[in-house]
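First comes the structure, then the notes that go with it.
Only one protein chain is missing; all other protein chains are in place.
Right, subunit A next:
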Amino acid sequence: ESASGGGAAMCSGGTLSILRSDSYAELSQYRDQHFRGTRYDQERLLRKSCTLYVGNLSFYTTEEQIHELFSKSGDIKKVIMGLDKVKKTACGFCFVEYYTRGDAENAMRFINGTRLDDRIIRTDWDAGFKEGRQYGRGRSGGQVRDEYRQDYDAGRGGYGKIVQCQ
């Protein structure tokens, strides 16, 4: 192997894997169990999605607040608030769709894990909004996590549903 063959390719394309690291923008382990399609389909959609799921919101956090915060990584196409299936009120999650994947990636890198309404919010890739996915999947109408949690969370209706029913 001669050294001369490396010349042109060295500059334009070459990078180092330690500089390619982009862990915040990677897919998480979570896969939506209600997704219709194969695991492969789901992952393909997740890898090109411009939509993020946002969790651990306060029930009182408004679309306007979400819009303001998430606009910091790019122009927002749409915000869809998560709703209690029974009460049709906010139940602590939402979807944020951007026009470009790059903007969504920046949200994953710099907005995920920071605070909104004094709460650390969590973002994750979503395969894309479909009608019906704006509703909580817990038995009581809210999110599943609010069914079973034991702690008191003033921003999420107080105690978990199971505790409330005791």
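Rule of thumb we're sticking to: contacts are C-beta pairs under 8 Å (C-beta built on N, C-alpha and C of every residue); 3 or more make two chains touch, one makes a residue touch a chain; residues count from 1.
Convention: contacts and distances are computed from a predicted model.
Taking the options "Serine/threonine-protein phosphatase with EF-hands", "Immediate early response gene 5-like protein", "NADH-ubiquinone oxidoreductase chain 5" or "NCBP1 protein" in turn, only "NCBP1 protein" matches the UniProt protein name of the chain that is not displayed.
The residue touching the chain not shown here, chosen from A:17, A:38 or A:166, is A:17.
Set against the missing chain, the residues A:57, A:96 or A:111 yield one that touches it, A:111. Subunit A residues in contact with the hidden partner, per the touch definition given at the top, are 1-3, 5-12, 14-19, 21-25, 62-65, 67-69, 72-73, 75, 79-81, 106, 109-111, 114-118.
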